[in-house]
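Here the complex is missing one protein chain, while the rest keep their positions.
Read from first to last, the chains carry the letters A, B and C; within each, the first residue is number 1.
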Amino acid sequence: AGGDDPVNGEDEGGEATSTGENSDANISIGMFAVPANLDFTTTGGAAVFEALLYNVYEGLVQLDAEGEIQPLLAESWEISDDGQEFTFQLQEGVTFHDGTEFDADIVKFSLERLDEWSANTPEALAAIDSVEIVDDYEVTVALSEPDYNALFWLAGPLGAMFSPDSVDDLATDANGTGPFEFVTYENAVRMEFARNDDYWGDPAGVAGVELVYYEDASAAANAIRTGGVDAILRSEAFDQFESFEAEEEIEVRVGSSQGVVVMSMNPDHEALAQDEVREALHRAIDKESVMAAATAGYGEILGGPSVPTDPYYIDFTGTYDYDPDAAQDLLDSADVDDLSLTFNVPNRAYAEASAQVIQDNLSEIGVDVTLQTQEFPAVWVEENMVNQDFDLTIINHVEPRNMNNYAFPEYYWGYDSEEARDLFAEAAAATDDDEYASSMEELTELLVEDTPGVWLYNPPNVGLATEGVSGLPLNDLGVGIDLSDVTVSE
Amino acid sequence: MSNDRAASVTTSRPPLTNGQHVRRRGGTPLVIAGGTLVSLVLVMAIVSLMWTPQDPTATDAVNRLASPSATHWLGTDGLGRDIASMVLAGSRVPLMVGLGTVAVGFTIGVPIGIVAAMTDRGAGMWLMRGNDILQAFPALLLAIVLAAVFGPSTLTAVTALGLGLAPGVARVVRSGTLQVLSREYSLAARAAGRGPLYLAVRHVLPNIRGILIVQASVGFAIAILAEAALSFLGLGTPPPAASWGRMLQDGQSVLQIAPLTILWPGMAVAVAVLGFNLLGDGLRDRFDPRMDVTR
Amino acid sequence: MRTDSAEPLLSVENLTVSAGSEELVHGINFEIRRGERVGLIGESGSGKSLTCLSVIGLLDRGLSATGRITFGSVPTAATTAGSEPEGLDLLTADENELARIRGDRLSMVFQEPMTALNPLMKVGDQLSEVIRIHRPKTPNVRDKVDELLSSVQIPDPARTATVYPHQMSGGQRQRVMLAMAMANGPDLLLADEPTTALDVTVQKRVLNLMVHQVQHAGSSLLFITHDLGVVSEVCDRVIIMRHGRIVESGSIHRVFTAPEHPYTRALIAASSLETHPTTGRLLTLDTPKDFEHSPPDHSDAAAGLPVVSASVPAEPQPEIEHLTLCAESAPAVFNTVDSPAIRVRDLTRTYGKNRVFGKSRTVQALRGVSFDVARGQRFGIVGESGCGKSTLLRLLTALDQPTSGRIEVAGNSIVGRSERHLRWLRDSMQLVFQDPMGSLDPRMSVTDIIAEPIHRASRQERRFRVEELLEQVGLPISAAGKYPHEFSGGQRQRIAIARALATRPQILIADEAVSALDVSVRAQVLNLLDDLVKEYQLTLVFVSHDLNVVRHSCDVVAVMKGGRIVECGPADSVMASPDHPYTAELVAAIPHVREGAP
Partner (left out) sequence: MLLNALRRVGVFALTVFVASLVVFFLLGVLPGDPARAQLGLQASEEQVQALREQLGVDRPLPVRYLEWITGFFTGDMGVSYASRSPVGPQVLDALQVTLLLVLGGIGVAVLIALPLGILAAVRHHRPDGTLFSGLSQLGISIPNFLAGLLLIAVFSVALGWLPSGGWQPPVAGVDFLRHIALPALALGLVNGAILARYTRAAVLEVMREDFMRTARAKGLKPGAALVRHGLRNALVPVVTVTSIEFANLIIGAVVIETVFVIPGLGSTLIRAVANRDLIMIQSIVMCVVILVLLVNLLVDLLRPVIDPRLRIAS
């Protein structure tokens, strides 16, 4: 099948179809966040599954471009009234790239294997109790308690279907049912896919995909300028978008992401334990400036922990608007002066830029902030998430619906609220969208009021595409980047 | 193990006594040019301690990447900070790194070199072996690894760069010391009943002073370049301390649209390095016109 | 071959060399005729080299020569057949013209045999190059090279042609240089102190060769040296320079027998270590008046110096035996006395150690030396370079440890003692070195240098002592605050001597203490040493490669060769009737100012 020829970045000639699309074309796409290896069951970070899910691996369901759950390997499903049983009807005639047939055994195998996952939030599907094979193409997934989010998580990496024979070398090879076959991954340099000609659904629009990895936004921007790549996803060269927009050949596509850039305030710190102090800090920060520094103004200012694409999103931007005087008053009323804080900053451009603006902002209300840059992920994770040794820290939580982490008191930001936990449980037990959304909205309000962190902004998902490239996904939904619709025209 | 041989081949020539090579006090224009540039940087650093046009850490995201104006003489950077102020204040870190590097390098290298020369056969040989091993770890490599071990900071950079400088210093000091020790005045001092410490302090150090000054000057230049490279890799001076290397790193992403953000710190680095190099060259000509070129 | 010897080959008119605005050579004039050998003498810095380099056009950049240097008067090379009969003005000639004659009609031998050859090129190739440059079509250049090498008496020329310069001894290299210069049978050979870096015995051989070659090829020779003895053996005519001027010139015979200029007279006196007939002191440049009235008797100078009776210490001296090392292996003990100041027995010193990897290379610098030095004796050691003189002195002063053997100073063994137990030795024994510049730390003031051996003393005491010493060595008190570079060679050696005397030692060891000095200064320093030895009642161990000097300054002389003492006895007796063949060779090699020149 498919991968006959290595892809090398430039559009090769091929037969043009009547629509002007070249189905023999190869496309090379610049990417950020380098996968350490191919095993997203044990390797953290979005980089791995982003590339593989929906392209090489598939799950029972998927998220469409609007974030709605759609069938994939499951043709259809039913949810029991108590919300504890999901019955899936499976696609027939689906095979893995190595020829293994996809059936109910695979589903049972894959979902039960979630116990062995050590990365990418397997606990989100902790409610799964058992997987029953009804027949070859029907399975029932039983939950121990209702979980309204279960389908959503099944649409993500946790729902990926694996062939039992290939789970031993997940780190170095990928065998799925998707529209692309995995060809090669040159560590941190490039990953290559070839079209799966035996795909059960609509075949992919290009013959081959090359994902080229960059650690540096401007290096990638230079590459697309000079024809090194045809497109870039997740571009962070914000300052260059303007000049790209002025150019004919390159299209700048600004979409949304699931990311929440949040500055957490450690409640173990004496002063930060006080509501007034946290609120003061929140109001002292000019989020517009922060976003201007971090993303050149692209993205959405946040007032709360949810992002606009969440079904329960409420705009809280007005709640703690930038007001240094009010912040100063708050501090005074809390009787806090000479506040000095250390701010652990992961060594990522957005974080360093944001932190410097914040430091400057806070100095205006007399809060002395010391920046401490830490390598991400190794040091930052250890110091902040494991040891919880910080006063302030900042990170972009990219996983979808990351607000759920406020349910866990042991999570690094140490938010511990009985009320919030009850609301989470209520939302999980919801049986319809409205019920779910209203619980979550209530929860959001509570969080905003408690303000355990300063939600800064929701970064954009910016793609750059050269002329003739179309079908690139616009939004980042925190699942796989579906490249099957990408086409290249003459 | 390698360089001494070349040194001995090139320097073991008998002294020129027939007056054809009259030693001139060379290098004055170089010293003046280098000295001027170095002073310029020093003055920048000192002035920045007391005054900068703007607060170099004050961000102003609305005015980011502004062109030069009356308030922002050289424009602003990606966070809206005043580039002129940052260039001024940014001279402190490289100078400190340079000073620290030279201090560390000398504190380690000079004693090693002198002791190795004085105990040439026994302990000295092993000292130089150790030195060779240290020399196989290039300074920047050390810096990267140390930054990984202890986290990136000026201190780790200084330590690593100093450790990287030390073996070279030790070598030069050793060969200089050997030369001093081979002079009859050293023998005379021993015959006068003077101990090794006296010899080191009264004869060796004053006579290798020239070489040391040259090494210091060159060490400064190297340290400034290395600091810039480390900061560029994100392993040097962490924000918000202004440093030219960081400015270059920050400016890299806006090179196309605001080349000035990179031009100024780039020029500052070049001027400082040029200054120290010229000074070093000039001083080398002055102190030691026939110094072994391999170091 | 060339007949017209009356016509000058080289004529230098009003040659002035200056460095910027500073004039270094002040309008000198001289001529060299065909086949003539002219010596150019003068103290260091008098402009000899500059004159010579001006002729060949290789002055350093920054120096400029004016005047006129005419070379040759016959049509130059075959290439410029019908050209002017006029000689070529070397100062105005362009680089091409000069390159054509250099190495061909005009060639030069430099002073330093160690560095004048390209270290990376085989000797044969360097020789053949000079032939090929000027005679590109010469057939069998290889044979020619062998021939040249054997003409300068290099054994096994074919093999020698394939070695690198560093594999040859200094004398051999200098012969290669000579062969190179003579390769194309030049009209004029310039030789700038070609043998000062060589041992006397080697020097003698090279000089003989040079004269022979020049005579054989009918070339003229301009020979630069500061050694009158050498020039008188090599040249027909001599030019004497001082401070960039020619003070006197004439035939060897005339100049050496009837010098006109006082400087010439002084120079001659100083270089042959003449003593004042009444005081017994060496004649120096400072005392020209003294000997102007009593012209020196040269036959005396050549035959033997007046007895040094005046400087012999008052105390009775034991009888000194004149011994010779008979068989190579016979362990001889020389100059035995009772209760000597220094007693040395079976002293050996081997350099080089076994190494972890590779084979060991050792040098036996001393191979069993035994002798005594009596109290108050002046003990001289002579021998060619590398025979172990300095090694011996380092052992005597406990600056180095012997491989085996015993050394006693005043009855106490000094071998294997730690520095702490040698304090007394440091106080009672001091050293003066060869190189007056090298033995003084350029970064220390004269006071600090002289006071270096004085350990526990107040500032005041120190200053007193330094001033006292300065006076004794004949330097003004004002010298105390100055630095070594502000002094001349002779003055520097005085400082070094002052330092050596600072602790009022009983034994003074002098390692080639006057070898680096000009003849004119040498006499002053030797006089000073004589005085001080008397005044301080010193036991003196005096090392030199110059037999004349040792003979003047010492009672006893030991001749060393290859790490052994081969002969030892009263200075005069050893010089007058050497027993050992090597001593005989040394004595014969001393260049003498010739009397009746041909």
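Going forward, a contact is a pair of C-beta atoms (placed from the backbone, for glycine too) under 8 Å apart; a residue touches a chain by one contact, two chains touch by 3 or more.
Keep in mind it's a predicted model, so treat the numbers as computed, not measured.
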Shown chains touched by the missing chain? A, B, C
Sole contact to the chain not displayed, among C:Glu7, C:Asp89, C:Glu129 or C:Glu468: C:Glu129
The listed residue (A:Glu21, A:Glu352, A:Glu375 or A:Asp476) that touches the chain absent from the view is A:Glu375
Contacting the left-out chain in the complete assembly, out of B:Ile144, B:Ile208 or B:Ala258: B:Ile144
With the missing chain put back, which residues of chain B would touch it? List them for me. 1-3, 5-6, 9-10, 21, 129-130, 132-133, 136-141, 144-145, 147-151, 221, 225, 228-229, 232-233, 245, 248, 252, 255-256, 259, 262, 266, 269-271, 273-274, 277-278, 281, 290, 292-294
Given the full complex, what residues of chain C touch the hidden partner chain? 56, 58, 61, 95-96, 99-104, 107-108, 110, 112, 115-121, 129-130, 133-134, 164, 166-167, 177, 180-181, 355-359, 361
Residue numbers in chain A that touch the chain omitted from display: 34, 36-37, 39, 42-45, 118-121, 123, 171-172, 186-189, 212, 214-216, 219, 222-223, 225-228, 375-379, 381-382, 385-386, 412
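One rule holds in what follows: only the chains that are shown with their structure count from here on.
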Roughly how far is chain B from chain C, going centre to centre by Cα mean, in whole Å? 45
If you look at chain C, which of its residues touch at least two other chains? none
Multi-partner residues of chain B (at least 2 other chains): none
Please output the residues of chain A touching chain B within their complex, sorted ascending. 216-218, 221, 237, 239-240, 242-243, 286, 288-293, 296, 345, 347, 349, 352-353, 355-357, 359-360, 371-375, 379
Which of the residues in chain B end up touching chain C in this complex? 9, 13-15, 17-22, 121, 183-185, 187-195, 202-203, 206-207, 209
Considering only the defined contacts, which chain C positions touch chain B in the complex? 19, 44-45, 49, 53, 60, 111-112, 114-115, 119, 192-193, 197, 353, 394, 397, 399, 419, 422-423, 426-427, 429-431, 433-435, 437-444, 448-449, 452-453, 455, 496, 499, 502-503
